[in-house]
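Data block below; observations after.
All protein chains of the complex are present and in place, except for one that has been dropped.
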Amino acid sequence: MSLAEEYTETSDDSRLERGLAYVQRNSRAYLLIAPAAVFLLAVVGYPIIETFRLSLYQSPADSNIETFVGLQHYVEIFNSDIFYRLLWQTGRWVVAGVAGKTLLGLLIAVHLKGDIRGRKFFRTAFLIPWGIPYAISAVVFRWIEHPQFGYLNAILLKLGIIEQGIGILGNPSLAWLGVVVADIWIGTPFMAIIFLAGLQSIPQELYEAAAIDGAEKWHQFRYITLPQLKSVVLIATLLSTIWTFVSFDVIWTMTGGGPISSTATLVIHIYQVGLQNGNLGRGAAYSVIGFLFLFGFAIIYLRIYTRGGDEL
Amino acid sequence: MQPDNNDRSVEDSIDRRRLLQALGAGGAIAIAGCSGDGGSGSDGGDGDSESGGGGSDGSTQSVQFLTMGVGDNIKQFFEENNAAFEDEHGVDVEFTSVTWDNARQTVNNRVDGGEAPDVSRWPARWIPQLVGKDALEPLDDMMDGEFGEQFYDGVAEGTMYNGSHYGVPWAASNKCLYYNKDVFETAGLDPEDPSLDSWQDMLDAATQIRDSDASVPALGLAGADAIETGSQYYHYHWSHGADLVNDEGMPVVNSSGAVDALSLYTDLHLEHNVTQSSPLSSTRQDIRQLFENGDLGMVIGHVYTGLNITAAKENGDVDFDYGIVQVPRGPEGRYSLFTIDTLAILSQSEHKDLARDLIRFYFDEERRFQYSKQKGFLPVVEAVGERSYFSESKNWGPFVEAGQYARARPKLGNFSEFNDRMVQAIQEALADRKSPQKALNDAQSDLEDAME
Partner (left out) sequence: MTMAGHDRSSLRKVRLYGVLIGLLGLMMLPFYAMFSSTLKPESEIFAAPATLVPSDPSLQAYLQVWTQTDVLLWVGNSFIISVGTVVLTLLLAIPAAYSCARNDFVGKRTFLLSVLVVQMFAPVVLIVGLFDVISQMGLFNTYLAVIVPAAAFTLPFNVWMLYGYFKTIPVALEESARIDGASQLQILTKIVLPLTKPALVASVTYTFLYAWNRLLFVLTFLTDSAKYNIPRGVFSMVGALQTDWRMMLTVSVIGIIPLLILFAFLEEYIVAGMTAGAVKE
């Protein structure tokens, strides 16, 4: 074929044909991701799309009739007081939880890294919180913090620190901290293991070289460990943020969102409004908003992460 | 975006490798299930499939029976009777029990998804919601006939909505006031003939207990963010002449009587300090538990509390005497919160006749007696209620007597939302964030908005 003919040949192909040709050339690549993609689309895709759709309708609990209301839910939400309160409460819940889990996880990982006796025992023991269903751990913590039956009060009373039992979960200002503690306990093992893996892959030579140069342990930590762990920390905290944001079990079991909705996060409120009270449309609108927040956060976060030139 | 120093780029590429290694090697020991769990369920949506609830295909028919809150004590009752029904009718009974806190969602889910059970226990106050979705089968054929005659009058009415019976009365409960005789004695109050007729009497007794040597809280007060907080509170509300909705179904929760009631309720904690500590986190179950351990002076409770204590005493676990009197009266009367749970047939069922058979089976008088006795629910069937077991029992007697003060919560399509808002108002007042007047005014306006 002459050059001119080749040229005209190509420009005659429609976009679709070129697209199909592309897919065909890369068929193996697409085939391999197909099962996962189709599976996700079928199982989770539909509910997600349904959520977006429902957010545009009014679907009361006691009827089968839906009415299209467009963006009314969103307008009402943004004009409500409770929304901003939920944002604040969700924000502090996430920040405190992720910070706690990260710091505690790091602390544990650093100490588990070395060649110590009983390492297997310690590592296995630290994983125990992870093996207990969320809801049960939450129940146990609710119990520990119980004003009358709780271990916490029993200990504090015995140590003479307090005179009368305190009820953290009954205090609208402090209840959220009582729940955060449970969440941190449950979530720390994950962070610890991730960091442990990261720490173990830092070459020992770096530390030895620094030690020879006379660097203190603390300096070693700050200038070798932390930078090396940077990417691990970033990914772990991103995931933890997403998971903590959508976390439901712990709060629901311990306080039901109270007292006076002081421990309610966006997801808790979605459950109460959308599912318990049956106002599906409103619940769906909140879900979409929550998703947009997380999505935006993830984008920004990943952009920061890939700043150093790392590709996806 | 520029590297700070020359080592940066090297560092970054090592970083990426570390990260990938870490993720790979480390262990995705993710918090098992960071995302929502526990409470399931949702409402509404468009149920488009019509694969109705009904068990296996093939030779044996099966009927799905759903109930709530089957703790250990009643499990055997159901297992035995289900097996008997299976033998008698040559069918399978698929029996499921869910917990109360996601009962409504579970059933709604299944209704919307086309997988509704055939027979379900269903509280009367939730009937309007399912009727609105055309999900319940009217059972007038049963209730208007001979079957319906076995019930106490008031009880049968409890299953009516919009002129039809949407279930048969299955279990009923009401409330009385329990008091700990040992505590009363220590406080210098008469354990055998306590003066607890009115709220003021109760407050006086509580104050005396508070000031005495008795080292337990005088009164149990439910204030947690839970449904039952409303149930405990409504006694005060109604007895002060306040109502939840008027005849047109519009909310009327901020009347002067209501304010008096909520003020009394919250002052018990805020001003008089006669309650257990931290009422804002105390559920009805918590305060009941405290009383059953002998660690509380007084509490409003079901007949089950007395049964529990009796059983515990037989085991040697506790050792105190208790007494039961009627719920104190307020200026405008005395009320005992009356709850009816029905047994309903779901309209999606493809085995409605079998479902009716199952219901009739369980309403054999002896079975009704066993159920009421073991579960600690009021007998709804007159013949059972008249058995000496109940009428002469120290535990049951006062509750049967309380029947005359029975008052049920209103049947509303959005009762769940209504109750939530009331609980919120109670909490706001109990935490001293708002005055009772303000809390109720706000609730009133929110409810008005919601009901329009």
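When the chains are written out, they are named A and B in that same order, and each has its own residue count from 1.
By definition in this document, contacts are C-beta pairs under 8 Å (C-beta built on N, C-alpha and C of every residue); 3 or more make two chains touch, one makes a residue touch a chain.
Bear in mind that the values here come from a model prediction, so they are computed numbers and not experimental data.
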Visible chains in contact with the missing one: A, B
Option touching the unshown chain, where A:L157, A:A210 or A:I224 are the choices: A:L157
Which of A:L56, A:I77, A:V94 or A:I108 contacts the chain that the document leaves out: A:I108
In chain A, positions touching the absent partner: 22, 26, 28-30, 32-33, 35-37, 39-40, 42-44, 46-51, 54, 107-108, 111-112, 114, 116, 120, 122-137, 140-141, 143-144, 148-151, 153-155, 157-158, 165, 185, 188, 193, 197, 200-201, 203, 239, 242-243, 245-249, 267, 270-271, 274-275, 280, 283, 287, 290-291, 294-295, 298, 312
Touch residues of chain B, complete complex, unshown partner: 17, 19-21, 23-30, 32-33, 35-45, 47-49, 51, 64, 66, 68-74, 94-100, 102, 106, 109-110, 112-115, 117, 289-290, 292-293, 295, 302, 304, 308, 312, 315, 317-318, 376
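Note that only the chains that are shown with their structure count from here on.
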Computed distance of Cα centres, chain B from chain A, in Å: 33
Residue ranges of chain A in contact with chain B within the complex: 50, 54, 59-64, 66, 127, 130-131, 133-135, 138, 146-149, 164-172, 175, 186-187, 189-190, 193-198, 200-202, 227-232, 234-235, 239-240, 243-244, 246-249, 252-253, 255-261, 267, 271-272, 274-280, 283, 307-310
Residue ranges of chain B touching chain A (in the complex, touch as defined): 1, 3, 8-9, 11-12, 14-16, 18-19, 21-23, 25-39, 41-47, 104-105, 108, 128-134, 223-226, 276-282, 286, 289-290, 295, 413-414, 416-417, 420, 424, 427-428, 431, 433
